[in-house]
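Complex shown without one protein chain; remaining protein chains in place.
Naming follows writing order (A, B and C), and every chain is counted from residue 1.
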Amino acid sequence: MDINCDMGESYGNFKIGNDAAVFPYITSSNIACGFHGGDPVHIRKTVSMALEYGVRIGAHPGYPDLAGFGRRDMELSETEIEAMLLYQISALQGMTQSLGGSLSYVKPHGAFYNRIARDTEVAKVVFKTMDLLSPSLPLMVLAGSPAETLAREKGRPVIAEAFADRRYEGDGQLMSRKKEGAVIHQAEQAARQVVSLALHHQLTAANGTRLHIQAQSVCIHGDNPQAIEILQAIDERFATEGIQKGYGS
Amino acid sequence: MDINCDMGESYGNFKIGNDAAVFPYITSSNIACGFHGGDPVHIRKTVSMALEYGVRIGAHPGYPDLAGFGRRDMELSETEIEAMLLYQISALQGMTQSLGGSLSYVKPHGAFYNRIARDTEVAKVVFKTMDLLSPSLPLMVLAGSPAETLAREKGRPVIAEAFADRRYEGDGQLMSRKKEGAVIHQAEQAARQVVSLALHHQLTAANGTRLHIQAQSVCIHGDNPQAIEILQAIDERFATEGIQKGYGS
Amino acid sequence: MDINCDMGESYGNFKIGNDAAVFPYITSSNIACGFHGGDPVHIRKTVSMALEYGVRIGAHPGYPDLAGFGRRDMELSETEIEAMLLYQISALQGMTQSLGGSLSYVKPHGAFYNRIARDTEVAKVVFKTMDLLSPSLPLMVLAGSPAETLAREKGRPVIAEAFADRRYEGDGQLMSRKKEGAVIHQAEQAARQVVSLALHHQLTAANGTRLHIQAQSVCIHGDNPQAIEILQAIDERFATEGIQKGYGS
Partner (left out) sequence: MDINCDMGESYGNFKIGNDAAVFPYITSSNIACGFHGGDPVHIRKTVSMALEYGVRIGAHPGYPDLAGFGRRDMELSETEIEAMLLYQISALQGMTQSLGGSLSYVKPHGAFYNRIARDTEVAKVVFKTMDLLSPSLPLMVLAGSPAETLAREKGRPVIAEAFADRRYEGDGQLMSRKKEGAVIHQAEQAARQVVSLALHHQLTAANGTRLHIQAQSVCIHGDNPQAIEILQAIDERFATEGIQKGYGS
């Protein structure tokens, strides 16, 4: 099972997360591209760290809203979505190549990620745009979302993703961050959710519904204060259960 | 003689220059990369137009200062310069490739351009950074500047540039925009300056000094209200004198 | 009849509108506050010009979206709306006072203006916020909108506004800028619309519906290329019809 985390979101003197502590535990890093977070200096440093730790690199483009950290939905035109994606992915791709690496995937950020998950018109624009860059570059999307279905129908590569530290609604959508309990802070509970996803492709929603979720990657949030504890708990559980970490394993 | 112009500097509803009218006259376009000007939508549209007109594309990175249009000098560390260059050039490179084109050169913008021209320590950082992206990608620099000398010594490809619509100081530096007369607004005068550069590698400074300038490209500013008139006057003079337009010609 | 225009929206080297040419024709100026447009230097210069011409000054706060010019709707929380309003109005108020003037009203900008016009929950937050600054400072709102009704019910001062150069839908809403014909470019047609509003409190919608609109102020857009022609046509018509320009006249 692949373990991914949002990285490189610090901006100048404004620090987010604890990237140096998280890298040893993850197998994929979603690196900010400068719009919702991430200035060039932090992006470059984070790409270097990912290469050093042998962690896969994904571009993590977001809405152009630094003050809102890309977590407020915006009404953008098709042209605006296409251009902001090309710009951000290209920036990360070139910086990664300049350090001897290459992009393994793209994972949209925050409100943009949620919009793609539920709005297939926007998902279509995103797939079309990614084809301009590389038809073989996979998009990471919410496992079980209409966007995943659409990609599978079109034969477009995607990585289906579930969340270690977020609660789900009964319909399989992520619970909004505005609701109490949206983020899981107990390490053991998050680790159990990941093991259940890895072994049984199942997860219990906030309302008790048993969801079937086929995920290839699991996300932990780096700005969750319990991130390291959760990652350690996952490692222990994976060792006990004999689950391999890493993409495609 | 190559004729270059800064393009794609509009930002959302804020328009700069008249790109559609300028493209038919130029042979190289320096396309903004989003820091001093240029949002992703305008950048993408400008790259498309350049490809349509068969005009060479150069990345035009600037200081991270939209309010100052990259024309105020900033004290950036070596790490900051390196990262902001990698980010901006990569963004433009990827967007250009996604539309089927490729970057022909890099031309720094505004106060950053001037800093490179006079400060060889900064020029060294820029050359080192460009080597990370591509050792064969030329940097456009002020003809006769210490930066050009440094590049020639190191065997680094550069394009030596002179200005059609800017006056020079007696020492070969550009006259500061803060001084009266820094920008040439008379089309005939600008055209004469270009022809003199093309045929005699000479130019008359503001104080009357005869400067020897060996330039491979000449710049016209798109936000000069007389830009089109100047470009037309150059075309007429070039026709009369039998000078070919285009890089390397 | 009061004639208002959005002013001071230029941002550094990025120019919007033609403020110097517009000031002689208007009686109220909505001055940008730095979020959708307007940097401190342009704001200050515009306040000075308004005072010089004896034109009323209104704060013109917008969404924090320079790239979108405040014309893209954003999902902001009540706390975010309240804080961004206090910040922007305060900035303009202090700058106006430092030059010896005072604020006469507040007119929200773009997508924020439209949101207030149709969403009474947001309108309530705005009225509550303005009471923190000054209960007697009027808000300029779309004439006939639910926001106007709400303010009248609460006894809150408002200025009901109609548009000279925008077409209306049959239900009294402004036609979206995304639709063809949303902006009126013919000076005579705009002037007729204003005279009809002034004399008969009537206006013909795009679908031919005759709308009853009681407006105290009429807006002309400064980035309409025909702004000056429209303003001159209004002046001529007003002279013919004996209509006084100015607020409260």
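In the analysis below, a contact is a pair of C-beta atoms (placed from the backbone, for glycine too) under 8 Å apart; a residue touches a chain by one contact, two chains touch by 3 or more.
Note that this is a predicted model, so its numbers are computed, not measured.
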Hidden partner chain, touching residue among C:T79, C:S136 or C:T240: C:T79
Residue of B:G17, B:P40, B:P64 or B:G144 in touch with the missing chain, whole complex considered: B:P64
Sole residue of C:P40, C:G181, C:P225 or C:G246 that reaches the chain not shown, by the stated touch rule: C:P40
Missing-partner contacts on chain A, residue numbers: 10-16, 37, 39, 66-69, 71, 223
Chain B, residues in touch with the chain not shown (by the definition above): 64-65, 67-68, 72-76
For chain C, the residues touching the chain missing from this view: 34, 39-41, 43-44, 79-80, 82-84, 86-95, 97-99, 132-133
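Convention: only the chains that are shown with their structure count from here on.
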Chain centre separation in whole Å, for chain B relative to chain A (CA means): 39
Chain A and chain C: spacing of chain centres that average the CA atoms, whole Å: 42
Set of chain B residues in contact with two or more other chains: 39
